[in-house]
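Working notes, beginning with the structure itself.
A single protein chain has been omitted from the complex, and every remaining protein chain is retained in its original position.
Letters A, B and C mark the chains as written, and numbering starts fresh at 1 in each.
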Amino acid sequence: MFPWLTVLIAWPLVGAAVVGLGALGRSRTGSASAGIGLARPLALLFSLVEVALLVGAFAAFDPGAAAEHQLGETYPWIPQIGATYAVGVDGVGLLLVALSVVLVPLVLLAAWREQGRDEVRLRRFVGLVLLLEAFMVAVFCARDVFLFYVLFEAMLIPAYFLIGGFGQGAGRRRAAVKFLMFSLGGGLIMLAAVIALYFLAVGAGVDPGRAFLVDELVAVDLGTAAERLMFIGFFIAFAIKAPMVPVHSWLPDVAGNASPGTSTLLICVLDKVGTFGMLTLCLPLFPEASRWAAPFVIALAVISVLYGAIMAILQTDLLRLVGWTSVSHFGFIILGIFTFTPLGTAGSSFMMLNHGLATGALFLVAGFLVSRHPEKSQQIADYRGLRSVTPVLAGTFLVAGLATLSLPGLATFVSEIMVLIGAFSGEPAGSAAWAIAAIPGVVLAAVYVLLTYQKIFTGAPAAGLEALPDLRVRERIVAAPLVAGLLVLGFVPGLALTYVDAPADESAALTAIDEPADAAAQMGSDK
Amino acid sequence: MNDVIGLAPWLVGFPLIGAAILLLGGKATDRWGHWLGVLASAASGVVGFILMFRMIGMPAEERSVDHHLWTWLSAGDLDVDLGIRLDPLSLTFVMLVTFVGTLIHVYSVAYMDHDPHRRRFFAYLNLFVAAMLTLVLADSYLLLFVGWEGVGLASYLLIGFWDTGRPAARENAVAAKKAFVMNRVGDMGLIAAMALLFANTGALDFATTLSDDGVGSLSQATATAVGLCLLLAACGKSAQFPLQAWLGDAMAGPTPVSALIHAATMVTAGVYLMVRSGPILEAAPTAQLVVVLVGAVTLLFGAVVGTAKDDIKKALAASTMSQIGYMMLAAGLGPAGYAFAIFHLLTHGFFKAGLFLGAGSVMHAMGDETDMRRYGGLSRFLPITWITMGLGWLAILGIPPFSGFWSKDGIIEAAFIPVDGQPWRAWVFGSVTVLGAAITAFYMTRLFFMTFGGRRPRWKDNRHPHEGSPLMWWPLVFLGVGSAALGAVLGIGGTFTTWLEPVVGHAEHHEPVLPVPVIMTVTILVVVLGALLAFRMYAVNVVPEEAPRGSVLTRAARRDLYQDAANETLVMRPALGLARVVEAGDREVVDRGWAALPQTVSWFGSVFRRAQSGYVRSYAAGMAGGVLVIAVVAWLVGGLGGAQ
Amino acid sequence: MTPAGLEISGGETALFWVIAPLMVLAALGLLFVKRAVHAAMCLVFVMVSMAILYIAQEAPFLGVVQVVVYTGAVMMLFLFVLMLVGVDASDSLTETIRGQRWIGVLIGIGLAAVLAGVVARAAFPPAVGLSGGDPGGIANPTALARVLFGDYGVAMEAVGVLLVTAAVGALVLTHRRRLTPKRTQRSVADSRIKALPDGVVLTPLPSPGVYARSNAMDTPALGPDGEQVPQSVSRVLRIRGQERPAPDIPAAELVETRVSAEEEA
């Protein structure tokens, strides 16, 4: 069998090496040599070939068994501590891999002129992007807790340099450090849990050579107290990544200071590791602890929904605003995961994909807008009346915004309604009440999207902006697949739901398995 | 039926494709784009006609067909198909939307002739038609919601159609946003209702949820909750109290939009929702009572506001609000009222669209002047508009035999029927509807004569009002004829009621608290009185060009009974205050809190740093002291040097 | 052979009680005397006494080594270095680090207390004595040598390496790499002339005053104007404040001397 996943992971690495390594040693002045201007086309080529590989992986994946982890490979990696190189994806993982792989060429294309003309700088930039792609793909494929942890941390390296080195805001270095500190803090707590997990698993009789394998660990009962502690360890790391109130502080800073392309990769894909981890590690490994913590998590998730939306309304910086909207959306995703209903979980999985498309579109279009401003201002107040100047840009922004506010007919609506309806009939105590409490989020979303649109695109054009160029062909090529994807998935969500439905059922079954008492009570109430 | 059911998706498909072509086609479609828009709408109408004739030919009990297209959403326990429900109710709407819609498309070709963005306008109109048809044809609440928000989007785009270019355009954008956001407030209700329905019945399609089993599985409290949530949604969409504030501002859009969306079709979607959800409401009498209350309050609210408005479009908007109040009230009365709610919706769609298009014609003639105090004596200059608006005026007044009489009188009679043996409700709501009819007569007469009556024109001399192109007045004629005749055609012999019966159920006949002829006479009497009063004030007397200060009530009505101030004080200010508190909290507490962590670490560092004096002897003292402490501790704990 | 207890002779007792207090006193000298040289002398005393105690304690070899290594080599090294370094303010007993004196005293007392406590609480076995415990009556250095070169042979070698390394290390440390051009007589003269405006004297510094009444090194010379020349006294004496002020030579006497000398001439 062809090792699709390994190839998917390795190919961007090869690309990063080919494109990026040349730029490591050479100084800025030495850029004249070695194929000037090749960095971006080469990186684009690599990322497009990666898309082709992805199509192959989809062809090899059997959607009928989407709940199982397919295309798996397992090789010993560090046998002394039982770490293995184990990859495999279920439907959710495959969709997220697809999201990363599809977004990278778009981001490269969107950032075509963003980083200046210095070839060495460009090589570094695209090299880091490809490196990040490899890590992102790998982390969604990892089926070994140790491998997952290593990749979870390794992703920070390219992300850190992309924020701090290639950002636009004045505070980019500070934002990069903040991002790194938050992520490392979470990672450290997770590491403790990972180590504990290993020893407890070995103590429970798992073969030490396989004690990091998720598939082995799922079957092990580790004891209530230990499970809860480890759940907390994993959850904090994932909540920081997700980001969830109150550990969200790094996100607006990063969104406001990183380049829009970086933010897209970071917030639309990389942060999904948080929710993906909750779904594929926290729930299966610690089902009892997940149920135990669910009421609390759901409360925080709903608070995130409202909090992020309220903060977004008050933002003056366009990119920060988009960052805050993500806090709100991640709240929905987490809410769905912790309802333990197949509907809510499937909705969350689907939403991970949709949020990537919608927020990615919004970030990139906002980036196009900012790149047009003579002073590259991100302040909303510096724009006015642009709809008559740049109608296509305005329209694209509006569509992306409408996707952000989950307009029916777009994919985001399907997932959001699934989460809300699923949460309303969710299992944890108070789930219904919290679901109701989350509904005002849709009104707030309308306010922040339309208010921003109104400020930027309506009224008389601001002085100095009367002659801005409309979306270029390159930029339209970037926006078109995202918008098309949102529309198609809005009317035929089955294309994606096929992949997330079965895993959601399985996940719901896993969290229910340890609670015969509850199940009995439910059966009683059904009668 | 099965041979033509395949056409049903094209009802939505034609306008949707039209919108897509016009939006994506860009400037290339500028030349013929508007005709494509008309064609798409008309094609949809033709399909609607075919389907309706086939349905009329079917036995009554088979007049409900669900056409499944594809599985839309299937996850977990939720299974929703993308499907179309064809029944008398939806087809009535299809006919209203496509017929009136097509007329307004034609009208717009001329009305928007000079607008450089006419193509975009038609794209939005087509989008609206597609969304509205999705709304009424949907076979599940979820798909209904798609149309529901789709028309909201179209409304948003069209209200804000002139939202850029000049500084004042910002206000149009604000109005558009206000409409969308207030609609979203209502939409929360629909989402909550869907959540409740799914939690209790496990489905969202009408076939399951509205069946006897589906409704039966709802407890009384749940049904009430679902009913109230649906009512909230309806209030938002139909500009009912307390979510009515957006409709007046929505008049910022081009007049054809006001006619199509904010008078004839979209705003009545709330009534459609209520009637469609009838089985649920019937299981929840409390919710029904609230529906009637909301309808009654809005009915009076809109009527009162309408008497004071000098802006012709805002006066018509207030009137729309009030008329929908009638429909809502009827929808809350149960099966007895459903048919009349929809009947009035239909006739109202015709005469109000006619009135709005007439107003558009007047504005077109007067250089976009909307203040009626600047009109007067226009009947000589705009005869066609005068006559067609006159028909609409008589229709909305409920003068027999014009169409409004048949539908509104039915509602008034239904309101006088006691519910659950509670005559007080019949008296209260019956009186309200009669009072509303009187005020309606007053303000519509006022509007009509301020515009067309009066001996002396009040506009500036350099204006030369004249009728627009035939493209503009032919739709007026059609609508005028509809205003005049539709009621009689459908109302005599209860044709329409029978037509709707398969959907809304058969209403058992109850006697009103007053005999029907008495109600009818009283109603016509008060209507004529109100009209005469207005005639005396605005046709016989001279209308001042500047609005007099007026009484307290007039001033309040001019300001929409302080709805904006109330919203601002009760909702916006507290919400904004809360938001600022949250924002300050995030900045000062959360962000600072996290920043305090590294600060604490570095504070400890600076403290411990002081110990690093660099003096070897200090270090030596530390070491010696440490040794000493360890020795003492070891001694105390381990008994160092204890007896061997 | 019964493990006979060790009898400590009266002589040894007397020796101990004579030497031990003196040793403690000398050790305290290390703490309290001002000059490093005196401290060194105190330490020498302690070490020689220590050697005596070693010998008394049946460790004649160590006693000898103590004298040779410590008193002979180590302490001489100390004195040499003292000579090199000379005297400066660090000799002063005033404390410069705040609180260090009290901390030091407290720790010293605490250390003494802990050690005393240990010694007091420990139950020592009855002393055996080296010759008493050894039936062969092996002479002490021989026994020591057996152990040293037998059991601890490797350690012995390692220590040897250590010593050589230390010697080489000391050489390397004290080796002065020439960083500046070599100072020739010419360059010294040139620099002095260059520094002339800064008040440097070209001539050698004046020698201390040598008078009829006092010809000591500690008396400053008098300049032609009758003022004292402080530079004429050695730096070490000046730092220690041991110079003798000249004012006790009355000016009149000086004048008389000068006059009479002229007369004689």
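Following the convention adopted for this analysis, a residue touches a chain if its C-beta (ideal position, glycine included) is under 8 Å from a C-beta of that chain, and two chains touch if they have at least 3 such contacts.
By our rule, contacts and distances are computed from a predicted model.
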{"item": "Protein name, per the UniProt record, of whichever chain is missing from view (\"NADH-quinone oxidoreductase subunit K\", \"Urea ABC transporter permease subunit UrtB\", \"Cytochrome c oxidase subunit 2\" or \"Monovalent cation/H+ antiporter subunit D family protein\")", "value": "\"NADH-quinone oxidoreductase subunit K\""}
{"item": "Shown chains that the omitted chain touches within the full complex", "value": "B, C"}
{"item": "Option from B:K460, B:H510 or B:R609 whose C-beta touches the chain left out", "value": "B:R609"}
{"item": "Candidate in contact with the missing chain, chosen from C:T13, C:S187 or C:S207", "value": "C:T13"}
{"item": "Chain C residues that touch the omitted chain in the full complex", "value": "6, 8, 12-13, 16-17, 20, 23-24, 27-28, 30-31, 36, 39-40, 43, 46-47, 50, 53-54, 57-59, 61-62, 65-66, 69-70, 73-74, 77-78, 81-82, 84-85, 88-92, 95-97, 100-101, 103-105, 107-109, 111-112, 115-116, 118-119, 124-125, 127-130, 132-134, 140, 143-144, 147-148, 151-152, 155, 159, 162-163, 165-167, 169-171, 173-174, 176"}
{"item": "Interface with the undisplayed chain - residues on chain B", "value": "608-617, 619-621, 624"}
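Keep in mind that, in the parts below, only the chains that are shown with their structure count from here on.
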{"item": "Chain nearest the overall Cα centroid", "value": "A"}
{"item": "Interface with the most contact pairs, given as the two chains involved", "value": "A-B"}
{"item": "Maximum centroid distance from chain B, chain identifier (CA atoms)", "value": "C"}
{"item": "Chain B and chain C, separation of their C-alpha mean positions in angstrom", "value": "103"}
{"item": "Separation of mean Cα positions, chain B and chain A [Å, integer]", "value": "36"}
{"item": "Where chain A and chain C are represented by their mean Cα positions, the distance between them in whole Å", "value": "74"}
{"item": "Where chain C touches two or more other chains at once, by residue number", "value": "none"}
{"item": "Where chain A touches two or more other chains, by residue", "value": "none"}
{"item": "Chain A residues touching chain B - in the complex, by the definition given at the top", "value": "181-182, 245-249, 307, 310-311, 313-314, 341-347, 350, 385-388, 395, 402, 407-409, 413-414, 417-418, 420-425, 432, 435-436, 439-440, 442-443, 446-447, 450-451, 453-454, 457-461, 491-494, 497, 500-501, 504-505, 508"}
{"item": "Touch list for chain B against partner chain C, complex", "value": "613, 615, 617-618, 621, 624-625, 627-628, 631-632, 635, 640-644"}
{"item": "Interface residues, chain B side, partner chain A - complex", "value": "23, 70-78, 82, 142, 145-150, 153, 156, 160, 163-167, 169-170, 172-174, 176-177, 180-181, 184-185, 187-188, 191-192, 194-196, 198-199, 578-580, 582-583, 586, 590-591, 593-594, 598"}
